[in-house]
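Got a structure here, written out as structure tokens. Questions coming.
Apart from one protein chain that is not included, each protein chain of the complex appears where it belongs.
Showing chain A:
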Amino acid sequence: MSARAALLLLAALLLAAPAALAQPGATPSLSAELSTRRIEVSTAFTGGEILVFGATDRLIGGAGDEIVVLATGPRTSLVVRQKIEVLGFWINGPSARFNGIPSYWALASTRPVELMFAPLARSELRLGLDLLPLPQIGDPGPQFRRALRELKQRQGLWVDQLRPIEVSGGRLFHARLPVPSTVATGTYRVEVMLVRDGRVVARQDLALDVERVGSAARIADVAQGLPVLYALACILLAAFAGWLGSVLFRRG
């Protein structure tokens, strides 16, 4: 195809798109995208954000459509321990284990989801940190689940509607989900939902990868894959650095 033909096709598509969007009664359309499909964790990584943006055919906000964005990270297992006082010392006491919980979880919406959905619909969709299933093994006390939610939120790894989704021009939206530096590597799933009258009428699934890159990746890979080699390298590097430093900075 020649460049001119491609341009013509593009122009035709651009002209046709608003017409298709405006058609009443058609499946509600939602198009969303991520600003990046990859978050790179390098030795200079101090955290980042997942930027989700998109557009709808009808006006967002007011009595119109609403948008919900839910991001979940790779599953992980954690242990929550309660500190108890034994003979005046505070030690780790009873514990509960949580298997298969999301290492990262972030929810953002144009309006608080509690106002958007009826309680039953919201719990079916599991929209809300209070509705996140947290299967618990070990001590059955409810305080562990509460502590887990609180601590993960404090670490910035579970984000429950901290910032609303911003809307510009009535149809364009964007959400920024903060990602702290302690984030786990792996594949993240981002669900974008279009909500009308308390029901999800369209949804789009996006994915992004959080990967270690550069020397941080190589170090972590070698440490995990070739621990013996890594251990020897640590010994030699530390010994060499110590010797080199004393030569360079010898005083007197």
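Just so we're on the same page, a residue touches a chain if its C-beta (ideal position, glycine included) is under 8 Å from a C-beta of that chain, and two chains touch if they have at least 3 such contacts; residues count from 1.
Note that in this section contacts and distances are computed from a predicted model.
K.L.:
One chain is missing here; what is its name in UniProt, given the choices "Probable membrane transporter protein", "Xanthine dehydrogenase", "non-specific serine/threonine protein kinase" or "Sarcosine oxidase subunit delta"?
P.N.:
"Probable membrane transporter protein"
K.L.:
Among A:V79, A:L115, A:L131 or A:L162, exactly one should touch the missing chain; which is it?
P.N.:
Considering all chains, including the one not shown, the answer is A:V79.
K.L.:
Taking the entire complex into account, which one of A:N99, A:S123, A:S168 or A:T187 touches the absent chain?
P.N.:
A:N99
K.L.:
Using the touch rule from the top, list residues of chain A that touch the missing partner.
P.N.:
Residues of chain A in contact with the hidden chain: 41-47, 76-83, 88-92, 95, 97-99, 143-144, 147-148, 150-152, 181-182, 212, 215-217, 219-220, 223-224, 227-228, 230-235, 237-239, 241-252.
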